[in-house]
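In this view, the complex is presented without one of its protein chains, the others remaining in place.
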Amino acid sequence: MFESWNKTGVPSPELIKTRFPDEEVLIKPKAITECYEEIPCNPCETSCPFDAITVGADINTPPVVDFDTCTGCGICVYNCPGLAIFTVQIKDDALVYKIPYEFVPRPGKGDVMHAVNRAGEIIGDCVIERVTFTEKQDKTALLQVRVPRELLYEFVTVRSKS
Amino acid sequence: MNTYELVIIGGGPAGLSAAKVAAEAGLHSLVIERDYKIGGQLVKQTHMFFGSEKQYAKTRGIDIASILIDDVKRHPDKIEVMTGTTVVGLYPDHVITLLQGEEYKKIKAEAIIIATGASEKFLAFENNDLPGIYGAGAVQTLMNVHGVLPGHDVVMVGSGNIGLIVSYQLMQAGVNVKMVLEAADTIGGYKVHASKLKRLGVDIRTRMSVKKAIGTTELNQIEIAWLDDSWQFIDGTEQRVDVDALCISVGLSPLSSLAAMIGCEMKFVPLLGGNVPIIDEYHETTVKNVFVAGDVCGVEEASSAIVEGYYAGLMVAKRLGHEHPDFAARKADYETQLDNLRSGPFGEKTRLGLLELRGERHV
Partner (left out) sequence: MRIQQHPILQFPHDQVIHFTFDGKPVAGIAGDTIASALHNLGVRVLSHSVEKGRARGFYCAIGNCASCNMIVDGVPNVRTCITPLKEGMVVKTQRNKGVLHEHL
């Protein structure tokens, strides 16, 4: 399951799915932690205001999200040093993600952008619904993005069309 | 000749942290830094750090630098800082010779902490001295400290954390990173960093390296090729790539020559990055009252260097009769933090390296 990830940095579909809850849970937004490796790090746990993420005393343990407690607020998304967390919600016939973004120019509300997968390939279009960039986010913007429903396990980030 | 209680060589994360704790324990120290500013390599780390809150996890390295510098400034009566000053000699009678501009000086210290860090390793290939070939850390300094770009099209050699992080930061600065080459068959650094690059469309190629650089007085092109299982280039797999900058990120070597100069017993421990002074559990070398902290005694993340600095500061203060009021609690806390930072698979090299250094395990 780790083979391709170790060689290319692209996690396999099976590995990706280990971090998702059942799709019915995603009618509310939930944090997906794409942190599969034992690395010494725990800001997701300490930044969660709802204690929904557990790393534990050994900070090398990968995080576990309690989807009953997680509200999908997105605070962990900009606090993750690995930019390895996003939130996703299945809303009507679309997906609503909150993703971290550390590039300029930052997109604006209503912008149509390329939807990009974990290999960096363009897989469709998506729409920016909201951009938050507050002081406490410490320069990591949070983009709320509307993405086609079929891209649930594919979408990971956005790229400018220009 | 001026005599100081404690002289700390190196104003990076380890040195500044050592000065802070030593000052809290009541010790006077002089921090000597060869750069024109303190903060070490933290001043160019624009990414958020890993680790836990005690090592300022999720804070960007540039901001951790400010925190550590402020900590030092809070003790103006205890900590003196000398920048633009290179230690050129370290002698067994604790005489330290300095070069400050064109002035050569001598000082003396009761105790010394060597916190000189590490320097980037180089890679042997044809024309590897062409201007346009940089250490990855140097490129990070150029763009993140001075705001100057190294080029337009870059290839990174090495997929350890530095190679991956600097590649991402090059992209953030608007540079096109054409590919990351890794001679091993798997990515060296944290995969979360690799995934950030892949999302941006950066090609990461394992089992591939640079064979030669092409250009007359500046780099224009590189030749890359696949490697076989015995790390030899496979003939016929060569490809040319147009680049105007090549970054080398193939690991760091401890800058331990001053430790050797003062007579510390040294050992070559590849797991720790190269030649390192032998230290006891208190971070003291085989020369009495000469301590070390940070990458100089084993290359790790800056988070570990900070904690090692605190630890060495605590130990030196006790040795010179200034036991910190919370000595026992601090000592236990720093040891736990270091254990925690090193307990995962990425800490294995350090764990085994330290055993080898202390002669408890032979490879």
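Per-chain numbering from 1; labels A and B assigned in written order.
To be clear about the criterion, a residue touches a chain if its C-beta (ideal position, glycine included) is under 8 Å from a C-beta of that chain, and two chains touch if they have at least 3 such contacts.
Given the structure is predicted, the values throughout are model-derived calculations rather than measurements.
Chemist: When the whole complex is taken into account, which chains on show are touched by the absent chain?
Modeler: A, B
Chemist: Of the residues B:I38, B:M143, B:C264 or B:A302, which one touches the chain left out of the display?
Modeler: Looking across B:I38, B:M143, B:C264 or B:A302, the contact with the absent chain belongs to B:M143.
Chemist: Tell me which residue among A:K17, A:K109 or A:K139 touches the hidden chain in the full complex.
Modeler: Checking the options A:K17, A:K109 or A:K139, the one contacting the hidden chain is A:K139.
Chemist: Looking at B:H28, B:R60 or B:H283, which residue reaches the missing chain?
Modeler: Of the candidates B:H28, B:R60 or B:H283, B:R60 is in touch with the missing chain.
Chemist: Write down which of B:Q100, B:S119 or B:T186 is the residue touching the left-out chain.
Modeler: B:S119
Chemist: Considering the whole complex rather than only what is displayed, give the residues of chain B touching the chain that is not shown.
Modeler: Touch with the absent chain occurs at residues 34-36, 41, 46, 60, 62, 84, 86, 102, 117, 119-120, 129-135, 137-138, 141-150, 172-174, 217-218, 255.
Chemist: Mind listing the chain A residues that contact the chain we can't see here?
Modeler: Interface residues of chain A facing the absent chain: 102-106, 139, 141.
To be clear about the criterion, only the chains that are shown with their structure count from here on.
Chemist: In whole angstrom, what separates the CA-based centres of chain A and chain B?
Modeler: The answer is 31 Å.
Chemist: Sort out for me which residues of chain B touch chain A in the complex.
Modeler: It is residues 47-53, 57-60, 63, 171-172, 185-187, 190-202, 204, 206, 303, 340-347 of chain B that touch chain A.
Chemist: Sort out for me which residues of chain A touch chain B in the complex.
Modeler: Touch residues, chain A against chain B: 5-11, 34-43, 46-47, 58-60, 79-84, 102-103, 116, 118-121, 138-140, 156-157, 159.
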